[in-house]
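Report on one structure; see the data block that follows.
With one protein chain withheld, the remaining protein chains of the complex are depicted in position.
Order as written gives the chain letters A and B; numbering starts at 1 within each chain.
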Amino acid sequence: MDLTRLDKRWIYLLLLLAVGIPLLVKVKLPVRLTAETEKVFEAVETVDSTGFVMISFDIEASSLPEVRPIAEALLKHLFRRDQRVIGLALFPEGTAIGYDLISSIANEYGKKYGEDFIYLGFRPQYVSAILQMGEDIRSVYPLDYLNNDWTMTGPFSGVRNYDDIELVISVADGSLPTYWVEYAGARHGQRIATGLTAVMATSYYPYTESGQLVGLIGGLKGAAEYEQLLGYVGGGQRGMLAQSSGHILIIALVLLVNLVAVRRRR
Amino acid sequence: MELGTLVALILTLAIFSFLYRENPFYRFAEYLLVGISVGYYLVIICRNTLYPMVIDRIFIRGELLAIVPVILGLLMFARLSRKWAYLSRLPLALMIGFGAGISIPAMLQARIMKQMSASMLPLTSINGIIILIGVISTILYFYFSKKQEGFYGNITRLGTYFLMIFFGATFGYTVMSRVSLLIGRLEFILRDAIGIVS
Partner (left out) sequence: MLQKKIPIAVGFVLGLFGLVQYYSPHPEVVSAYSELLDWVQVIFAFTLVVGVISIFQINLKKINRRERFWGYSIVTIVALIVMAAAGFIEGTGTGTLFVWIFNNVQVPMQSTVFALLAFLVASAAYRGFRLRSKEASILLIAALLIMLGRIPVGGLISDYIPKTADWILTVPSMSAKRAVLIGIGLGSITTALRVILGIERSYLGRS
C-alpha cells in the first residue's frame, strides 16, 4: 500500500473517527490563556456598571458551530455583570441568530427585553450603518427588531451615538471587524473588541498589536479560554479534546507523507 | 426525537453524503438551501429594513425626504431589463462614488498611518527589529516595478519568507476553524439527534 496515495475517502473516515470518538468522552483539557482573549475579558470587566455595550452579530449560519460558544460566553459575561446590551446584525443571517442567542442567554439570567437589553436587527450596507451610528443610532434604527419605538421611553432611549457606548464587540466570521475599526474606531474613537472564527484571526493581529482592537477571541480555542475565565464549561471547552485529536491526525498525516517522500528521494 | 431535529439530521446527512460522491440527495439539499436562504433574505430585508426605513419614515413619521432614496432604489429594478438597465447607473454611481470618497480617509488613517506608526517600535527589542524588517521587506516584495535581483532581491526574498510564515499560520488556523465546524455538526448528531452524548 502506497501511503502517499491513499484514497481521500480513507482520510475522511480517519478524520471522522478522530473528531467523533473524543466527543463521546467527557475529558476537560487544561486550556492555556492567550493575551488577546484576556484583553477582551478585561475590556468587558472595565465597562462602567451603567454603561452600554453594543454587540454586533456579523455572522452567517455557516460559521455558527464555531462562533456560537464565543457569543454565548460574551453574553453570559455581560449579563452576569448586569450590563445593558444593545444587539444588532450587519449580515442578514446574523439577524435571527443574534436575536435567538441574546434572548436565550438573557432568559437564563432573568433579563428583560427593553430594560436590560434590546435588539435592533439588521441594516444593509454595513459601512453606512457603522458610520451613521457615529452620528445618530436612532436614524439608522428608528424601530427595533420587534418594530417597537425604542427611542422614546426606557433606559435605552438616551443612547444617541458611540459617545454613549462604552464598548462595541463584533462577533464575526468575515471582515466586518475591519470596518468597525476603520469607521467606528478611527473616526469616532470607539473601543472595539472582536470574537471571530479562527480562519480570520491571523488577519487581525496587526490591529490588536497596534491597539486598534482592544482584544480578539479566536475560534473555538478562544471560546474555551473565555469560558475558563468565566468558570464554566461550554461548547468551547467541550470541543478541545476533539479539536486536539483532529489536529494531531492531520499533523501525523503530513509528517508521515513527508517522511516517506524524503526516504524515497534518498 | 423532535420533528425539527429529525429534519435537521436528515438534511445534515444529505449534505455529508457528498463526501462519498455527488448524489441526488445532496443536490436536493443544495437547491433547497438556496431557496430557503433567498426567502429568508427577502423577509429580513422587507420586514426589518424597508419597513422601518421607508414605510414607517414616510407614512407614519411624515419624513418626505425619504422618498428620494426610494425612487433611486426603485431605479435599481431597471437592471432586470436590458433595455432600461442604464437607469440603474445613477443610484449605483451614488453608492459607489460616495463609498469611494468616505473610504479614503478611513483607509489612510486606519490601514496606513496607524499600522506604519505601530511598526516603528523601539529598536532596543529584538521583536521590534524583526517586525520592522518584516514589514519593510514584505512591502518591498510587492513592488514589482523594480527587478528583484542582487541585494534588493535578497531583501524581497526575506519578505517572501515572512509571507510564507503568515500563510503557514493562516493555514494552521484554517484547519482549526474547519475542524471546529465539524465538531459542531458531530455534536449535533451525537447529542441532539441520537442522544449518545449527554
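Rule of thumb we're sticking to: a residue touches a chain if its C-beta (ideal position, glycine included) is under 8 Å from a C-beta of that chain, and two chains touch if they have at least 3 such contacts.
Everything quoted here is computed from the prediction, not taken from an experiment.
Residues 6, 8, 11-12, 15-16, 19, 29-32, 34-35, 60-65, 93, 96-97, 100, 103, 123-125, 128-129, 131-132, 135-136, 139-140, 146, 187, 198, 202-203, 205-206, 209, 221, 240, 243-244, 246-251, 253-255, 257-258, 261-262 are the ones on subunit A that touch the missing chain.
Where subunit B meets the omitted chain, the residues involved are 3-5, 7-9, 11-12, 15-16, 18-19, 27-50, 53-54, 65-66, 68-70, 72-74, 76-77, 79-80, 85-86, 89-108, 110-112, 115-116, 118-119, 127, 130-139, 141-142, 159-176, 178-179, 181-182, 184-185, 188.
One rule holds in what follows: only the chains that are shown with their structure count from here on.
Within the complex formed with subunit A, the residues of subunit B that make contact are 19-20, 37, 40-41, 44-45, 47-49, 51-53, 56-57, 61, 95, 99, 102-103, 105-107, 109-111, 114-115, 117-118, 166, 169-170, 173-187, 190-191, 196-197.
Every residue of subunit A that touches subunit B in the complex is listed here, in rising order: 9, 12, 15-16, 19-20, 23-24, 62-66, 68, 92-93, 95-96, 121-125, 127, 131, 141-143, 145, 147, 181-183, 185-187, 197-199, 201-203, 206, 209-212, 218-221, 235, 238-239, 242-243, 246-247, 250.
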